[in-house]
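Missing here is one protein chain; the remaining ones are kept as they sit in the complex.
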Amino acid sequence: MSDDIQKHLRNAFEHAKAYRGQGRVADYIPALAKVDPSKFGMSLALPNGKFYCVGDATEPFSIQSVSKVFTLSLALERSGDDLWKSVGREPSGSSFNSIVQLETEGGIPRNPLINAGAIATTDRLMDGQSADDTAAEILAFMQERADDPSVFIDQEVASSEAATGSRNRSLAHFMEAFSNMRHPIETSLSVYFRQCAIAMSTRQLARAGLYLAFGGTDPISGKDIVSTEHCRHINAIMMGCGHYDNSGEFAYRVGLPGKSGVGGGILTIAPGRGAIAVWSPGLNDAGTSLVGSKALEHFVHALNWSIFT
Amino acid sequence: MSDDIQKHLRNAFEHAKAYRGQGRVADYIPALAKVDPSKFGMSLALPNGKFYCVGDATEPFSIQSVSKVFTLSLALERSGDDLWKSVGREPSGSSFNSIVQLETEGGIPRNPLINAGAIATTDRLMDGQSADDTAAEILAFMQERADDPSVFIDQEVASSEAATGSRNRSLAHFMEAFSNMRHPIETSLSVYFRQCAIAMSTRQLARAGLYLAFGGTDPISGKDIVSTEHCRHINAIMMGCGHYDNSGEFAYRVGLPGKSGVGGGILTIAPGRGAIAVWSPGLNDAGTSLVGSKALEHFVHALNWSIFT
Amino acid sequence: MSDDIQKHLRNAFEHAKAYRGQGRVADYIPALAKVDPSKFGMSLALPNGKFYCVGDATEPFSIQSVSKVFTLSLALERSGDDLWKSVGREPSGSSFNSIVQLETEGGIPRNPLINAGAIATTDRLMDGQSADDTAAEILAFMQERADDPSVFIDQEVASSEAATGSRNRSLAHFMEAFSNMRHPIETSLSVYFRQCAIAMSTRQLARAGLYLAFGGTDPISGKDIVSTEHCRHINAIMMGCGHYDNSGEFAYRVGLPGKSGVGGGILTIAPGRGAIAVWSPGLNDAGTSLVGSKALEHFVHALNWSIFT
Partner (left out) sequence: MSDDIQKHLRNAFEHAKAYRGQGRVADYIPALAKVDPSKFGMSLALPNGKFYCVGDATEPFSIQSVSKVFTLSLALERSGDDLWKSVGREPSGSSFNSIVQLETEGGIPRNPLINAGAIATTDRLMDGQSADDTAAEILAFMQERADDPSVFIDQEVASSEAATGSRNRSLAHFMEAFSNMRHPIETSLSVYFRQCAIAMSTRQLARAGLYLAFGGTDPISGKDIVSTEHCRHINAIMMGCGHYDNSGEFAYRVGLPGKSGVGGGILTIAPGRGAIAVWSPGLNDAGTSLVGSKALEHFVHALNWSIFT
């Protein structure tokens, strides 16, 4: 069986490699634009502690928006349903940085996985602590989930995000105008930019996501990370909103909850089975890794892990 | 075990009954407005042919938009991927009858489960046959899926739909302006209005949906209704788009693919397990049965059938 | 002085001729697509009955949306302020056939000069009379205003409009869904399509518009056509809305109230001075005659007739 898995992973990798060069590396953050576009790694983490890896699976990359799943986990445990006063849980049907719905919907972002909603979520984590402490808390959470203290915040990327963060600043000020920010904009954004700049490998990321595949409990350490109910909610939100206006396509092709980042990473959750992470910097039009999506589609089909059959 | 299921079903029913009176019966179709708002029925169909029912489970009601799942099934088998030239598969983030995205997206509806997309899908079924033959084909498909020839088209409801169908006519003419209708508007709409007027009980509807819970094969008759791939695709689209701008909420609360209709019916698919149908005419703001949603949420949790854990 | 006017007109004509070939002839109505794109005529009508003409000034063309100004005149006199229950008087900021605002604004079009608003206005004229009588009334009004019984409805164009009128049908059905149509859609549209198909020369059109330059009274016949207040209102609406999302540009460049049609005609009102009509089939992106706009800009500046200085 494990031989089969490794074979399927290798097949998916080879299949998807053919699409390299078709995507476009994110260039609006200079520090990301420098990444080698031919990078491609993929990892599966299983509850028994076993990993399957292929390609550049141990090289750290900028997880960007994949981090939103983890800050959502922290915020849900911290705030519970009170979080939903600041952010909704519906697909937006719009791009990751769209501001249109904020205007027509009173400054409440559609969901925690678009930029506006993620900023509102991170802003929640600031309650009662400084920006540095909040950033440290998020990093510590990622290191623990990855079971690896080498996970780090790439300060160059964080600075680059801050320097080019006009759209995010616009979103935050817009929410502030509707009293939907609890802390000073630049303070909350400084945390948000750092969370997006967390660097991990696909191996670390797959390991980190395991608790979401097992009802909120880390199957290796046995620790309860989020409640079963919150786990279910987070996966439901990833399914509907994890890839912005490409979420339907991901559900259609891959059939698992997932979250993409413009660094080219995607985390995918197979409930009851495991967590899969992939990284390839070239993006499709919606900002999801093009090669990564292809690889996931192939691999999940081979394993027959879609939640829709 | 079966005693447990019946108990859970009864509990969900009793729990949800408390919400009766909070929803609003659809009044824009006069024939629907006459329905007794206190009606409430629920059925679970299992692959072994066993049914669990409670309340008004054998009384026929107007399935309305729930029919879209079945015409999508027929159209996908008929047209295959060519269908996606006429309609997308992304959540719209908008209400069931919104026309805004048609203007900005070249007359291609976001998905087959909003009205515009369903009209385009039904229009596909007309290829090579008359309106009456198409309507007859859809009815026959429903009767076969329900394994019950008593499923019928309520002509009064169909006439009522036709008489009050201005929004749908507007959508169809708009698509026609972008060459996204293949047959005369009123001809295609006459089929669409009849498909929406199909009357079934929750027992029949749950039975009819079973093939979607078992990879496209009817687990009782053993017949292949749609391919496994199409089954997966249909469930993915139901998950993201089955309840319009309330789809995220349904995924969050119930955690299963589902499709609602303004007649108060909801069909829910539990892959590998069974199909659940519920009916209660009072609707929430997004046009989904309020009591029905509550009942499903309660029942699915009790069974632990969410696909997200 | 009259020599000066003729010289200015000739200069404007020569200046604008250089832009021929840059516009695009409307092709969505087949009967319009056949027009010779090099046609170009221009006429000024003065209150003393004198005309200045250049180019193809006596050749009839399809006035299309320029007709909206005249049906608005008729409807305002007929319905008075009650008309404003069916249609607003604000610039839409959108294209001539946009449906988006109808959805967010309860089926009430922004103004009577976009398609939806013009359809609602024509629908008003149907009160108490048949479609044929209404069309005959509009034609008679145009013949009287032009002081020329040779003004006619081009039946081929009218049929072509009807055959390709999907966008307009969509708008009308959408308004009907909000109870903002008083008569059967196809009946009202049959009048609307005929009004758009009225054929006139620039000489006739300039003559027809004179009453709007003189407070509602035809300065030649002395007849009161609309009240002074309605005249002021119609000119204000032309200024803000006469060229859809190009209205600001027309005000900026020409500085007079005007109304364009996709047949390439533009009627321009110089209060207290006269009326100018121009025709050249090539359109800019907003559906206004490109060469016609250039000619008007040049001519109005030479005459120093802008109302903004």
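Order as written gives the chain letters A, B and C; numbering starts at 1 within each chain.
Here is the rule we use: a residue touches a chain if its C-beta (ideal position, glycine included) is under 8 Å from a C-beta of that chain, and two chains touch if they have at least 3 such contacts.
Bear in mind the structure is a predicted one, so any value in this text is a computation, not a measurement.
Student: May I ask you to name the displayed chains that the omitted chain touches in the full complex?
Tutor: In the entire complex, chains touched by the missing one are A, C.
Student: Thinking of the whole complex, not just what is shown, which of C:239, C:262, C:290 or C:303 touches the missing chain?
Tutor: Checking each option in C:239, C:262, C:290 or C:303, the one touching the absent chain turns out to be C:239.
Student: So one chain is hidden, and I want to know which residue out of A:103, A:132 or A:285 touches that hidden chain in the complete assembly.
Tutor: A:103
Student: Touching the left-out chain: which of C:64, C:111 or C:143?
Tutor: In the full complex, the listed residue that touches the missing chain is C:111.
Student: Going by the touch rule given at the top, which residues of subunit C touch the chain that is not shown?
Tutor: Residues touching the hidden chain, for subunit C, are 88-94, 101, 110-111, 215-216, 228, 231-233, 235-237, 239-241, 245-249, 251-252, 255, 257, 271-272, 306-309.
Student: In terms of residues, what is the contact footprint of the unshown chain on subunit A?
Tutor: Touch with the absent chain occurs at residues 98-100, 102-104, 166-167, 169-174, 176-177.
To be clear about the criterion, only the chains that are shown with their structure count from here on.
Student: With centres defined as the mean of C-alpha atoms, identify the chain lying farthest from subunit C.
Tutor: So the farthest one, by centre of C-alpha atoms, is A.
Student: Return the distance between the CA-based centres of subunit A and subunit C, expressed in whole Å.
Tutor: 55
Student: Can you check how far apart subunit B and subunit C are, centre to centre, with Cα atoms defining each centre and the answer in Å?
Tutor: 47
Student: Give, as an integer number of Å, the spacing between the C-alpha centres of subunit B and subunit A.
Tutor: 32
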